[in-house]
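One protein chain omitted, others in place.
Our next item is chain A:
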């Protein structure tokens, strides 16, 4: 097949090309540029080759150790978040009303946390959990439990996890609810006629039908929690010590706190690659389930 040659097509592509260039390519190239240089201020730069990358990927160095620690924190945090929010979201979705005015009311209440800006969420919880004046922090201490998220790493972690669960479980629940709503009544009726137990209905009908939205929910929550920055930054500032210093927080510390532009640039490129790699894994999983679905539908 001959492709028609039409150079005017370049004109049509040009605006997109320009926008992408200025929004993505140019900034990234700046970062790449920084990552192979070192600076001592005064806008003076020295060539450093792959030095920063070597340091970053070698855990025995100061930078490498710091990077690995933060990476583990991130992975642990995402794992905890998924382990709590996904089952909890499913549970909430299952117990949400199916019809009547209660549906609208529930949906509005559920959507509320999702509408609050990240740093406001951080501020709310910073005050809410404070041991001296915060309602939750004070109440827990009044119960005789020693709780202070600014001093105790475990308390800080628990606070951040609870905050994230409060902020984002709704998203999982709403997605699952949409999945549940798309199941025709006939399935439930058939299951009743077949004498299926409540648990069997869940495992044989609801869970399989929710699979696709659940995958999207897992993807969104994983990516989002892996890139978390604002809320812990506002709540704990990465402390106590480095207990809640996630990759993004550490990155900002290096780049803006220490003004180590080279290190920060190398670190953000590696961070970016990790995010991209995980994106690719999820994308592959999602498109694979998509083809399964097409195969299902074709013979019909």
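A few notes on this one:
Going forward, contacts are C-beta pairs under 8 Å (C-beta built on N, C-alpha and C of every residue); 3 or more make two chains touch, one makes a residue touch a chain; residues count from 1.
Methods note: contacts and distances are computed from a predicted model.
Going by its UniProt record, the hidden chain of the complex is named "ABC transporter ATP-binding protein" among "Peroxiredoxin family protein", "ABC transporter ATP-binding protein", "Succinate dehydrogenase iron-sulfur subunit" or "Response regulator transcription factor".
From the options A:4, A:100, A:117 or A:195, the residue with contact to the unseen chain in the full assembly is A:195. Within the full complex, the residue among A:151, A:208 or A:241 touching the omitted chain is A:208. Chain A residues in contact with the hidden partner, per the touch definition given at the top, are 184, 186-187, 189-190, 192-197, 200, 204-205, 208-209, 295-296, 299-300.
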